[in-house]
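I have a structure I would like to understand better, so I am pasting it below and will then ask my questions one at a time.
For this view, one protein chain was removed and the others were kept in their places.
Going in written order, the chains are labelled A, B and C, and every chain counts its residues from 1.
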Amino acid sequence: MTEKYEPKILAFLCNWCAYAGADLAGVSRFQYPPTLRVIRTMCSGRVDPLYVIEGFKSGYDAVFVSG
Amino acid sequence: MEVVAKLLELAGIKRDRVQLRRVSAAEGALFAQYVNDVSETTANLGPFDKDKYQLQLAAIERACNTRRLRWLIGMEHHLQNHDNVYETRTNPDLVIETLDEAIESEYHKGLLLEVLKDGPLSVREMAEKTGMPVYTVSKRLNELESDGMAEFDSHEGTTPKFISLAA
Amino acid sequence: MNIELLTNTQVQSIDGDPGHFKAKVRQLPRYVDISKCTSCGDCEKVCPVDLKSEYDEGLATRKAIGRKYTQAIPGTYNIQKSDPAPCLLACPAGLNVQGYVQMVKMGKYQRALEIIMEDLPLPGVLGRVCPHGCEDACRRCSVDEPVAIRDLKRLAADMYDPRDIVIECLPQREETVAIVGSGPAGLSAAFFLAKKGIKSTIYEALPQAGGMLRVGIPDHRLPPEILDKEIQVVTNLGVEIKTNTPLGADLSIDDLMKDYKSVFLAIGAHKGIDMGIPGEKVNGVVQGVKFLKEVNLTGKTKVGKKVAIVGGGNVAIDVSRAAIRMGADEVTIVYRRTIKEMPAFEEEIKAAQDEGIKIRFLAAPQEVIAEDGKVVGLRCIAMEMGEADSSGRRSPIPVPGSEFEIEIDQLIPAIGQRPDLSSLENITGLEISRWSTVETNDISFATDVEGIFAGGDLQTGPWTVIGAVAQGKEVAESIERFFDGTDMVVGRDPIRYDDPQYRPVESDEPLMAREAMPELPIEQRQGSFKEVELGYNEESGKKEASRCLNCSFCCECGECVTACLAGAIDHDEVVQEKEIEIGAVILTTGTDVFEPDKLDEFYLYNQSPNVLTSLEFERILSATGPTEGHLTRPGDDKEPEKIAWLQCVGSRDTNNCNNGYCSSVCCMYAIKEAVISKEHAPAGLDCAIFNMDIRTFGKDYEKYYERSKEQGVRYVRSRVHTITEIPETGNLLLKYVTDTGEIVEEEFDMVVLSVGMEASKSAIEMAKGLEIELNDYNFVKTDEIAPVATSRPGIYVAGVMQGPKDIPYAIMEASAAACSAGKDLVEVRGTLVKEKVFPTEMDVTGEEPRVGVFVCNCGINIGGIADVPAITEYAKSLPNVVYSEENLFSCSQDTQEKIAETIKKEKLNRVVVAACSPLTHEPLFQETMKNAGLNPFLFDMANIRNQCTWVHSGEKDKATEKSKDLVRMSVARASLLEQLKYLSVGVSNPVLVVGGGVAGMTAALNLADQGFPTTLIEKSDELGGSARQIKKTWKGEDVQSFVGDLIAKVKKHDQLEVLTNSEVVDAHGFIGNFETTVKVADEDRVIEHGAVVVATGGQATDTEEYLYGKNPRVTRWHDLEANLEKYPDANSVVFIQCVGSRDDNRPYCSKICCTASIQQALEIKEKNPEANVFILHRDIRTFGDRESIYQEAREKGVLFIRYEKDKKPVVTETKDGLEVSIFDPILQREVVIEADLLNLATAIESCDNKSVSSAYKLPVNAENFIMEAHAKLRPVDCVTDGVFICGMAHYPKPIGESVAQAQAAVSRATTVLTKQTVEVEPIVSEVNTDLCIGCGLCEATCCFSAINLKPVEGQGYKAETTSALCKGCGACSVACPQQAINMKHFKHEQIIAAIRAGIAAS
Partner (left out) sequence: MASNEVIGSVMVVGGGIAGMQSSLDLANSGYYVYLVEESSAIGGVMAQLDKTFPTNDCTM
């Protein structure tokens, strides 16, 4: 694999679903690139559009919302 | 999230930069897969230049803060899934159409207010700075005026200049 | 809090009846004060005792002081001790042998001497002349040779001058003591008196002090300067020795009694005993003791050329060796018995013989032959050993006519000594025995004359030096008591140890030869009294000392006491016998792991270091294990390339061991170990599991098995028949026969034995003591329909003590037992519990944030990948951070306490822990916050393990960078966190049970019995569920009568309402306060309740396979179950297993079908033994002791044929019936079976649970079984608080497990229902009413009806949150057009801060 650009991605993970899923991915040692910067929210519904914009304004390359 | 994605698209930011995925507590493998996908997609899009989109992001932020959009964001779910007072379901296409129209209008207005922040500008100047066609600028300016968000300021020669009344 | 933990404790007995038992328990001390120990580990560093670590399965060592494992609870240290070591018990003076031997091992000679001199003032002397009974008692004798204890004592005294040891003495008292005699007894008494502050003066008849040590032992054995030095040890304490001062004319006892308050007579036994033969008074005959006295005092005496010595003791040998040194040409010892009986030390006899001394065994002197009054010869008679007398001792008897003469010019009798009493003659009242010894009290050594004590050889007759020393010490004690006027005897009886318990001697204890004592060469000994034994050097001393087996575990060297700065160690703690009163008892003592030593010849477990048990292997994989998780083999630390697992070691085996059951967990753990090995090892590790059947019957286990195949784990269906070690490589050669009959030899680097469980001996003993019935395999016997009740009412059992099972089921049983015990005691619930109080919370509002960051290594889970020190250092540079540190395990109890301390010390008001996941560990750390007086919401976690190091293990630098980013985000958020208060809401105690099968009814009945108003809803029109289709449990209990009984009880119960034809429609509310809408026969009813038990059940599926539904001869198993009598004539019955299970559609095992089919097969066989019964299966999964019916079926001729998933049997219709064709893997060909009857073991699926799962928001797994909160540890709780699951709604299971899980659900529900209030997380929405315009969008958005518009006077409508309902999702906040709603703990500002912090400024 060639050296690829490694982006920084802002991630919002729902406490009960995706965050737990991400924990489980860890427990199962599924490997993925270290691109995410995770913010835990109680629900993906908590993710205000303003947070997404704030993410881009701060310089993230993408925003990933999972719940 | 749909609203944001649409706004970003209007601003020329690829909507792939915002990704929404469902992952349950039991789907560790799926989560890892999604991260791989998103990372890959984003890598292909290349770095996001936040400075280049400064104006656009500010405009989107403004748009998102408008009551109209927030109302629509809040109502979207309700409109699509519940009956209205006449016990009929609003036509989903109509909801989307309304939303799209609102998004576009609020975004444009956001852009105008952003460029007007630094002082009075003419319609042509606004069109130049925002990249919108002159006609659209006039139309949105008109809307702003009727909302009480902008007003005529002065003439520079024959060219009328406008100022923002928004915070 | 309400659990009193009694560690090191055993139950002795339980008396009484259900409701009021009295238990006697025995608690061994920890020897460490829990309240003082800081778990710093300093004691462990200095402890000299190396023991095998049980936690690491013997693959590493541990100390006698320590913790079971790092995260142990309680986390304080513990000293392991057993009874006093045999060496100590054998020593008359009770020296702590193990202690000083360990100190010599460590090279700490001073400390060794300190230990020795607790009991003995003459270490160098005894280090040379002690008869060392301790060595005879040494348990090392059973391995090779005893530890050279005496020589090690000498080494200590050689290496450090005993005179430099500080002897602590009490302040001097007024009373003084006179001691007559300066031998070992006198010196010892003087020494111990001095320690007690009692001054003494020693009167010695001879010109030099030392008694027999001076005059009875020649210098080649005890150099006089050693004796001088050690007498100084005594005199340095202020003891005066007056030599040449005998009792007698010039000094009477009365004189002494005038000047001293007490007199100790210790004049020894210096008078030789006559032989009693003619001629023994002639010239040239001299008593041995006299001879030695002359030699020792003057250095010369008359020595003949040809010397005969009579006797066999040490004196005889000493005389002989002295005579040789003094110039005798020929020295002969005449001894009546054989060398075996000779009382002299073995090494002395040998040395004498080496030096040229002859010993005439079996010869007795008869007459001294004299010429001119001078000895010229000795007539002797030969002896032979007679028959043993009543005491078992054989006496020598003369052989008639065997007289002979030897020519001599000197005869030295040395047959014994007795005290010379001439100086004591005029003491009135002193009683003398017939052996010329002084009679005293056995314990106090007080004579009949007040104030006069007697000891040493004077009291015992000739005995050992160490015996005399011991008596001297005892006399000192008596004299002190005499002075104090207290009873001299009481409390001094020696403690007897009839059956002392020691550290077991390992069967594979490595042999180590005893270090040889260097000696003076023979040629240098003649004419010289130079010391013969030269003493060990340090190196051999340490080596010799390391041979000690540490029989008592702790050696009581006291090093830990010195090391412990907290002063927590107390070696004097004693055993506590307690009686506790309880209402019920739950036994959960677990099992032993099968020890493959028993089958060593086959498995080479003891012979090859690379054959391990699975538990040992578990330790190798563990980050906390001996290799810190690096997968290497113990033999040579090589990384293995091929590992084999051998299944069923000690399970399913009635040939080699009597364990006919399946241990239920080994398949799964072997798969797990293989999968994890592959993760730990570089790519290409070959993992092969040799098995008979793979039994992955638990929830999601089958999927795990299938995934392991994808990950490359290899499964070999074969039992290995020979294992041989390849000596050159240490590899193991496995020979086995494949399914197809091919013989294969394969080499592996490592072999892991998947050992099963075995009833533990101690548990068996306890159960018998408590009169609790056991089953055939010594597990506690229970009924299938009462799975946690033992045969003794009021005593319950849970876990593997009842039989092998996996963790979730053990936990279910544990809760079930808690339910049963609780039910017995309902009337007194809450009478004995207390409540926990936390320190008052500090209000930090308005304070500048002071953030503390704690970065966890999680063993190597984080630290092995990310650079934890760098992250910790980095954290210090972040704004608001005032403190940061790293921990090995942040979650361990000691670290928790340390964090709390640090919070207080550093005045932290925000805490960030960078470790694992907040989902699992946040509550723990929040408790720590509370303990430190901080609000628990001022805490944040950075998940740098689950979401970082574990998933980026190949990118260490990037993982470190990401960790730093995550810490930065966490700190940014934490700085803005605000304190929140828990809200408490009342609990309503009615309870709802959904599902009227066995599980639901059991749950409902148990709840109602405990006084909770219970509503049981059942969707069909009758109770009973799927159990109605079953006739018998596998153990043979009648299911229909059980179910009928249950239904009757349920219907009758006054606390229980049954609603049939009912269904849950909708539910609102939360733990403690649910509101459920139930549709009862088309009518909606709202039920308020505090908890829900979901038991919606499972059912057998239909199938379209195998002509089911097309041919009447094809049935499903429960059709057959209900109608077995319909088919009495069937002569050929075929069962097909896994119909619809374990396939792509339902990738799980239905768990019960193997047992059910075998049960039916047996019934058919019983009714018609001639019938041919075939079971076509993929694996037979008769877990636990169900294995026994599998065995029975095979014995009765049921034929089992295996098929593969992709080679299913084919069923065709024929004229007379059916034809089943299947590929037989053993015959390697297609076989065709004619069948009258075909029975399909169709899969068990979950009943429809959609309405329930959506009403209570319960996630289901891919196969529609309701998910538990944690697959391993919370198998009964649902993800939604207050909702519990049991029965087949959770997963297919037999009745027993359903009953247990139902009881467990009750127990879990009880923990909610018994509370007055429950606390509600304060993470809820908050409305800024100034901004709120009352639009109602929030209300429309909220899925939980937690936010509503309420009229406010003069302001129209305003939104308001119902905190108890709010889940904190934040949807309302996003929906609010006014941005008037914020979420507590996830505030807008907090999230924005975290977003911004995620991108490094740099």
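Just so we're on the same page, a residue touches a chain if its C-beta (ideal position, glycine included) is under 8 Å from a C-beta of that chain, and two chains touch if they have at least 3 such contacts.
Keep in mind it's a predicted model, so treat the numbers as computed, not measured.
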| item | value |
| --- | --- |
| Of C:T464, C:S622 or C:T1115, the residue in touch with the unshown chain | C:S622 |
| Hidden partner chain, touching residue among C:A178, C:V585, C:V1133 or C:A1302 | C:V585 |
| Given C:V828, C:L1331, C:V1352 or C:A1400, the one touching the chain that is not displayed | C:V828 |
| Touching residues (missing chain, whole complex) on chain C | 1-11, 14, 16, 19-21, 23, 25, 30, 55, 57, 67-69, 71-75, 78, 80, 580-590, 593, 615, 618-619, 621-623, 625, 629, 668-669, 671-673, 675-676, 698-701, 703-704, 762, 766, 798-801, 807, 810-811, 813-815, 817-819, 821-822, 824-825, 827-833, 861, 889, 891, 916, 1270-1273, 1307-1308, 1310-1311, 1314 |
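By our rule, only the chains that are shown with their structure count from here on.
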| item | value |
| --- | --- |
| Of B-C and A-B, pair with higher C-beta contact tally | A-B |
| Between chain A and chain C, centroid-to-centroid distance (C-alpha), Å | 44 |
| Inter-chain centre distance, chain B versus chain C - centres from mean C-alpha coordinates, in Å | 66 |
| Touching two or more other chains - residues of chain A | 6, 16, 20, 22-23, 25-27, 30-33, 36, 47, 49, 58-60 |
| For chain B, residues contacting two or more additional chains | 24-26, 32, 65, 73 |
| Chain B-facing residues of chain A, complex | 4-7, 9, 16-18, 20-28, 30-33, 35-36, 44, 47, 49-50, 52-53, 56-67 |
| Footprint of chain C on chain B - complex, ascending | 24-26, 32, 65, 67, 70-71, 73-75, 77-78, 82 |
| Residues of chain B touching chain A in the complex | 1, 3-4, 7-8, 13, 16-32, 34-36, 38-39, 41-43, 45-48, 50, 53, 57, 60-61, 64-65, 73 |
